[in-house]
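And then subunit A:
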Amino acid sequence: GGGSPAAGGDGAITLGFAQVGAESGWRTANTKSIQESAKSANITLKFSDAQQKQANQIQAIRSYIQQKVSVIAFSPVVETGWDTVLKEAKTANIPVILTDRAIDSKDTSLYKSFLGSDFVNEGKEAGDWVAKEYASATAPVNVAVLEGTTGSAPANDRSKGFNDVVKADPKFKIVASQSGDFTRAQGKQVMESFLKSQSKIDLLFAQNDDMGLGALDAIQAAGLTPGKDIKIVTVDGTHDGLQALADGKFNYVVECNPLLGPQLMDLVKKVAAGQSVPERILTKETAFDQAAAKAALPSRQY
Partner candidate 1 sequence: MTGISKRFPGVTALDGVDFRLFPGEVHALMGENGAGKSTLIKVLTGVEGVDAGAIELSGSPVAFGGPDQAQRAGVSTVYQEVNLCPNLSVAENIFIGREPRRFGRIQWSRMRKRAEELLARLDLRVDVSAELGTQSIAVQQMVAIARALDVQARVLVLDEPTSSLDAKEVEQLMTVLRALRADGMAILFVSHFIDQVFAIADRMTVLRNGKLVGEYLTAEMTPVELVRKMIGKELAALDELEVSERSRPDADPPVLVSADGLGRNGAIEPFALTVKRGEVVGLAGLLGSGRTELARLLFGADHADAGTVDIDGQRVHLRSPRVAMKHRIAFCSENRKTEGLIAELTIRENIALAVQASRGWLRPIPRRRQLELAARYIEALDIRPADPEAVVGTLSGGNQQKVLLARWLATEPRLLILDEPTRGIDIGAKAEIQRLVASLSEDGMAVLFVSAELEEVLRLSHHVAVLRDRRVVAQLANEGLTPEEIMSTIADGTGS
Partner candidate 2 sequence: MTRHRLFWPAAALVALLLGNVAVSPRFFAIEIRDGHLYGNVIDILRNGAPLILVAVGMTLVVATRGIDLSVGAVVAVSGGMACVQLGSTSVVLAVAMALGLCLVLGAWNGWLVAGLKIQPIVATLILMVAGRGLAQLITGGQIVTVSSAPFLAIAGGYLLTLPLSFLIAMAVFALTSLVVRRTALGLLLESVGGNPEASRLSGLRSGRLIWLCYVFSALCAGIAGLIISSNVTGADGNNAGLWMELDAILAVVIGGTQLTGGRFSLGGTVIGALLIQTLTTTVYALGIPSQETLLFKAVVVTAVCLVQSPAFRAKLVRRRRRPEPPASLPAPEKKVEVAS
């Protein structure tokens, strides 16, 4: 337990952070980064895990308001539905920062800043690479997609970004597209089915590394060589994903960086001090090809 310092007073900053949950390795890396950088930045962190439930997250934010923290930050479970509680925060004069996922609200004064990646852009980058890779191809290219959890923001946005690029060129044909729930097991099962129901697949776009890694097994079991017979593009850039890329099993990985902690703490300090901050800060992200993966692997933390 302990007291909660008044907002902005005597330099001690309390940050209330409402995390989505611990639904993936990506997410836990994100959590860890925030916890560690809060400690090194000397910020008291009130952390809560909403277990993927918006109601829990709203409840957590309410309790932060009750506890009068200096700054509230959270990764919204969904994009909508935050106005009421954020208005309460605004009334209580507590600044809010969004991380990782944006919210869909007309009233942009409800939050100070959004720090995170652009899922649409990730999908688009994957699409761009595909377009470039097959720029010279004349034959039709059969594309399979492993989608994330149906209805989730990353799945929706990555599909959108990818489709925007790929659908522009008639030679790309999305022959199979199904949800793999962002997990290895589902990714594997779905890919197994694809391989049996489709006579030829040239390229696989997996909306995260895990599904891609699951699909690798399925492709190998079908007697094909991943990376050659079927080219694979994924999003995330986890250690295992980059390893697969370095081994030539993946062909391209678009990064979605979970290590937002340091950037967030800088932002929190600025916001707490009342400085103005940009409304939108994109995380530092790149994309990897085989060479880049090899270079990045040794220092990859998650």
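We take it that a residue touches a chain if its C-beta (ideal position, glycine included) is under 8 Å from a C-beta of that chain, and two chains touch if they have at least 3 such contacts; residues count from 1.
Selection rule, in plain terms: all candidates are chains of the complex that A comes from, given by their letters.
Quick caveat, the model's predicted, so the values are computed rather than measured.
J.: Which touches subunit A in this complex, 1 or 2?
T.: The single touching candidate among 1 or 2 is 2.
J.: State the interface residues of subunit A toward candidate 2 in the complex, per the touch definition above.
T.: Touch list, subunit A to candidate 2: 22-25, 27-29, 31-32, 147, 150-151, 176-179, 181-185, 188-190, 192-194, 196-197, 210, 213-214, 217, 221-223, 238, 240, 302.
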